[in-house]
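What follows is a structure written as structure tokens; I'll ask about it next.
One chain of protein is taken out of this complex; the other chains stay put.
Every chain is named by a letter (A, B and C) in the order it is written, and numbering of its residues begins at 1.
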Amino acid sequence: MTSIHPETQHAEAALDHSKTHHQLGFWRKYVFSIDHKVIGIQYAITGLLFLFFGFCLMMLMRWQLAFPGRALPVIGKLFGESNMPGGIMLPEFYNQLGAMHGTIMVFLGVVPLGVGGFGNFVVPLQLGAPDMAFPRLNMASYWAYFLGGVTMLVSFFVPGGAAQAGWTSYPPLANLVPTGQTLWILGMLLLITSSLLGSVNFITTIIQLRAPGMSFWRLPFFVWAQFVTAFLLLLAFPALQAAGVMQLMDRVAGTSFFMPEGLVVSGQVAQISGGGSPLLWQHLFWFLAHPEVYVLILPAMGIVAEVIANNTRKPLWGYRPLVFSVMAIGVLSFVVWAHHMFLTGMGTAMSAFFQTTTMIISIPSVIILTCLLLSLWGGSIRFTTPMLFALAFLPMFAIGGLTGLPLGLATADIHLHDTYYVIGHFHYIVAPGSLFALFAGVYYWYPKATGRYMSSKLGHLHFWPTFLFMNGVFTPMLIQGMQGVQRRLFDGGETYYHAQDVLWLNEVMSWSAWGMALFQIPFIVNFFWSLKRGAVAPANAWDATTLEWAAPSPPPHGNFATPPRVYRGPYEYSVPQHEKDFLAQFDPDTGAPAPVTV
Amino acid sequence: MSEVIPYTVETRPDTGVNNVKLGIWLFLSSEVMLFGSLFAGYILLRVGNPQWGHGQSELSVPMATLNTAVLITSSVTMVLAWAACMERNFSRFRLFMASTVALGGVFMVIKYIEYSAKFHHGFFPSTSTFMAIYFTFTGLHALHVLAGMVVNGYFWLPGAKMFHSEPQRFANRVETAGLFWHFVDLVWIFLFPVLYLL
Amino acid sequence: MRQLLGLPELASAHGGEIDQMIVWVHLLMALMFVGWGVLFVYMLLRFRRKRHPVASYTGVRTRASSYTEWSVVVAEAVLLAGFSIPLWSERVDDFPPEDESVIVRVSGEQFAWNVHYAGSDGVFGRTSPALVDPASNPVGLDRSDPAAADDVTTVNQLHLPVDRPAIIHLSSKDVIHSFMLNELRVKQDAIPGLDIPLWFVPTVTTAEMRRRLGDEQFNYEIACAQLCGIGHYRMRGFLTVHPQQEFDAWLAAESTAATEVGGDDFWN
Partner (left out) sequence: MGTGSDLDLHEHIDVKKHVRTYIVVFVSLMALTLITVAVSYLDLSTGPAVALALLIASIKGSLVACYFMHLISERKLILVTMGFTMLAFFAVLLGPLLTEINEVGP
């Protein structure tokens, strides 16, 4: 293989580019594209929009939580008499907002952005592959996701409004609420289909399309994270698929999969055959949903690892332990699900089992965090925008993860279950955790996708206030939860005596959330402004080592002008006796001794 | 598309498989989990219900036995169709593939007769948990049969063009379709005793 | 420590152990967070580009990290085996003898708690879903059953004697609710179709707690912790903990099978 110079490659690729792309019309190129990069960007933009939408739902709820029963000025009346008569929110609307916030954030926001967006865009590039293994399947996967999203949005407009039984949709409640729930199930079935197609594609691509020289132990950590994530999606999602079909039958065909005999609903004996089990749903739901939470975090960890290695200018500390830890998380995440069900009447044996597995699965997380943390030691840290978000991820994930421990100990969970402590726990992981990592990813790979950097000034203006306000939203939740304030309360606890002492925090959280919204404006502006005006980035925008930086920016159809070859591990930064402070995977340089990874 | 995805047809030396083979097996993994979750539901509901409808007395065992035979036969014709492909014997391939599709059709017709008999006697999914499981599981399985018939039908008629241009690629595709078809058969092999005999 | 964490007042025998366990975990968490956090900030300062322009290829060589990880494993194992699992077993396996306890049936409905005492004969009357009438017979008690004659049912009012074990049989008429007594550290999902028993010993009477808090309005609340529909946020009942004699007097007075409906301010 000849040496690969970004510049010459760019020229070659540009030629290639004009050849292949001429024939494709607008629709085939940008809408029904089968190019993994276009699909990745489609996923990412759709995901960001849904994140924003989910955030808007939440800001509405936060009004009601801060000022229960008060009319929302100006925009309140826009939501219609059936939702907010006179601008005052009804409980059924609050419940819709809550359920849909959870669903949208998890299934339509973070996962599509982390797996569909970054996974699609980056993984084939990092492998040195021309595309995903099944490009058409890839397109189908995006469109199934898109339809699923549309179904969820439409559900707000059917009689009775959207799903309102929580994102967990526990029956029998979910069997009794209005039509929106049926659309929720249909939407989920589409999203599940999308994820299954996607995960088959990812696994095949990673196993089959690695460039020559790219052995498994040379894969960037991000690819490993996506690999394990894909297995989680593949094996866990069908459980919800099955449960969804059963709930659909319960709702439309009158079966009783989840309803026992003798239900009395609003004073009437329910006309059903009975004989079902409400707990069956919970088992199947959590069999999916626990692995799903790791789907929310593993790609994020992958991004953080890439950004940290790049911005400390040194190899990741403990690459192998990191890889073994994600694998361990992958396997173990299938046997901890019932820690969400400790209070459903579990006996000692099973609760001991699930507590123990839950404690065990926290250990690989500790190892991952420790490795990432110790990677900083001896580095030469550049505080670029992606690095700021990646660094903030570490302590924020730590708070979220550590608060998982008391929840995982069943006896402590008696007090904390279904309180705001749980809400605080997982938001620390998914919001200033996953979301920050995703922001880091956007800033980091933006030059690859567009050929331009995002503004670092605006980036800082985005980061610092967001970091501050995130804690303003989520720390008070832990305090409220410790006091015993339950979650999903329409009035934020105003009715309850035991919530009175911490009620004032509701306003703090709401103002923080709205303040945070204000400081997303720099991000949105930056995102669009930099498309045309950002500083032009070279192909290897961050002096990085992994293969995506061997392709031109933006990479043409087919990615690499000459198929790349891999010579070494993914994080050879600051190799002794090498003149530059990085030695890329695709750099055939033979001057340096083959270093041994720690 | 000008660029070519490697290993769509030929096997990758270090993994020993091609993309399609790996892809279909991964897809089947998810199918295993789908039906696994359904069976988990069956077990939980059955154990929690002391008086359980006895399949034999509520469903038609002869019909189901016949259907089992039909599906197993179709699995054999499927695998023979693939063998014919490997031997590059086009007319034999056509014959076996046609039989596979036809047997799938027979299965569906018998299923239809069974369903209408149930409806006729006033048995609906809402009648009891047993009926709910019966209709849901066999319905989902029937959808799989239908999907398999569509795929097989495609390779039998319009898709068979490829036999002449890229025979090995075509054989791989038939093998892939076959793996799905055998899986559908395999699911039935478990559904049959669980629903009808126990 | 309890106050520092912001745990609520404590009013049950087992609650102390739960609190203690929560305190221990949070100590461990704080230790880990501060330990890693200090290291984190130190590294950010020491290894920033300005101060440390050339990165080291090998990074840190240390075994300290594995020792720390092993300590975390040990700490978690101690919490599990020493506290959580035995305490859980005490909650679900070691029920007090029935004749020494007060036995109550509680069932949730949208959006109220129905309470059912066996009355002086100690035998619960037969109940049936078909007999449920939301206004007059919320638990569906069969009045023709002789054992039902002296049964006491209330809505949203649970009364218990202090310092005596209470066994509650929890269920639900419609959807899943969660029975929560915050000050007693009790929480248990109420699931339709299941009868889940739980037990605890209240240790502080309502009157005593009022004195402690200096608040005459105080009442123990029965909260609902599981989303159960539009009225989830107001599905609130009350627990009154009496001295034994007072409780006996109350039960005797109620044993006339009268139904106490919506008496939220009954005890005030």
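One rule holds in what follows: a contact is a pair of C-beta atoms (placed from the backbone, for glycine too) under 8 Å apart; a residue touches a chain by one contact, two chains touch by 3 or more.
Being a predicted model, the structure only gives us computed values, none of them experimental.
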Could you tell me which shown chains are touched by the chain that is not displayed?
A, B, C
Please pick, from A:Ile34, A:Met89, A:Met259 or A:Ala338, the residue that touches the omitted chain in the full complex.
A:Ala338
For review purposes, identify every residue of chain A that touches the missing chain, sorted by number.
207, 231, 235-236, 239, 277, 279-280, 283-284, 287, 331, 334-335, 337-338, 341, 345-350
What does the interface between chain B and the hidden chain look like in terms of residue numbers?
4, 9-11, 15-17, 21-22, 25-26, 29, 32-33, 36-37, 39-40, 43-44, 47-48, 56, 61, 65, 68-69, 72-73, 75-76, 78-80, 83, 86-87, 166-169, 171, 178-179, 182-183, 185-186, 189-190, 192-194, 196-198
What is the set of chain C residues that contact the non-displayed chain in the whole complex?
92, 169, 194-197
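As a working rule, only the chains that are shown with their structure count from here on.
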Cα centre of chain A to Cα centre of chain C, whole Å, reads 33
Mind checking the centre-to-centre distance between chain A and chain B? Centres are C-alpha means, answer in whole Å.
34
Multi-partner residues of chain C (at least 2 other chains):
none
Tell me, which residues of chain B touch at least two other chains?
none
Residue positions on chain A within touch of chain B in the complex are 16, 19-20, 34, 129-131, 133-135, 137, 196, 199-201, 203-204, 207-209, 234-239, 241-243, 245-246, 249, 253-257, 272-277, 279-280, 283-284, 287, 557-559
Per the touch rule above, chain A residues touching chain C in the complex are 90-92, 95, 164-166, 170, 172-173, 176-177, 259-267, 269, 276-279, 312-315, 317, 343-348, 351-352, 355-356, 359, 362-363, 366-367, 369-371, 373-383, 391, 394-395, 398-399, 402-403, 405-406, 409-412, 414-419, 479, 482-484, 486-491, 495-498, 502, 573-576, 581, 595, 598
Counting only contacts in the complex, chain B reaches chain A at residues 1-8, 12, 15, 17-19, 22-23, 26-27, 29-31, 33-38, 40-41, 44-45, 48-49, 124-129, 132, 135-136, 140
